[in-house]
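Excluded from the complex is one protein chain; the other protein chains are retained at their positions.
Coming up: chain A.
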């Protein structure tokens, strides 16, 4: 039998999305700077850039789904690409968060005289780690357990059960984000209240942002699972979402221990 191609690779078609994504990113950064400084039209350029970026993300990922699920270009060797890509992306995210932990530790281990030589800084009333943060601590890992349940369901070919498990994962994620939102709403300090507020909201804020991205990723996986896109032989998108989710999970544990707990007493 002669196959449709004599190699296992995916030779991609020319695509406008790399350049449209680049232009969107350029408009977003330039527009963002203009918006935050006294320039006219900054908000307009920023919005245009964000719309461009979101549109590019949608159509680019739509094309990847067409090429993989509907056209069968993602052979075993092709699947290695997005796998390594996801892992390296998560490694870069680890470094991103490492910097925030460094900043927080730098300022808290030897508190400067400007903040009273103590941590939390003089005059800052912190959140009690044993209230909402402690309640959130089992919620996010439970969501991580639920995504593992979904993974086992996919590997066992139990398609419906995988959808239920993903729904459970996403619901726990939403509960976590809801609690974080409540906590932010009633926090007694803001991002501009000393180095404590800055490091606290930078680290937990970026974590929350990543939780929201991970939740969207999992929702997409749930929809694709419902549509029958994911098989037990081929579910790279789901695996990437699960890795990402575990990463977000681990970051929370470090946030709880070092920023909420250690940094709050």
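The working rule: a contact is a pair of C-beta atoms (placed from the backbone, for glycine too) under 8 Å apart; a residue touches a chain by one contact, two chains touch by 3 or more; residues count from 1.
As a working rule, contacts and distances are computed from a predicted model.
Student: For the chain that is missing from this picture, which UniProt protein name fits: "Ras-related protein Rab-7b", "Cytoplasmic tRNA 2-thiolation protein 1", "SKP1-like protein" or "Cytochrome c oxidase subunit Vb"?
Tutor: Of "Ras-related protein Rab-7b", "Cytoplasmic tRNA 2-thiolation protein 1", "SKP1-like protein" or "Cytochrome c oxidase subunit Vb", the absent chain's UniProt record names it "Cytochrome c oxidase subunit Vb".
Student: Of the residues A:70, A:95 or A:110, which one touches the chain left out of the display?
Tutor: Here the residue in touch with the unshown chain is A:70.
Student: For review purposes, identify every residue of chain A that touches the missing chain, sorted by number.
Tutor: 2-8, 70-76, 228, 231-234
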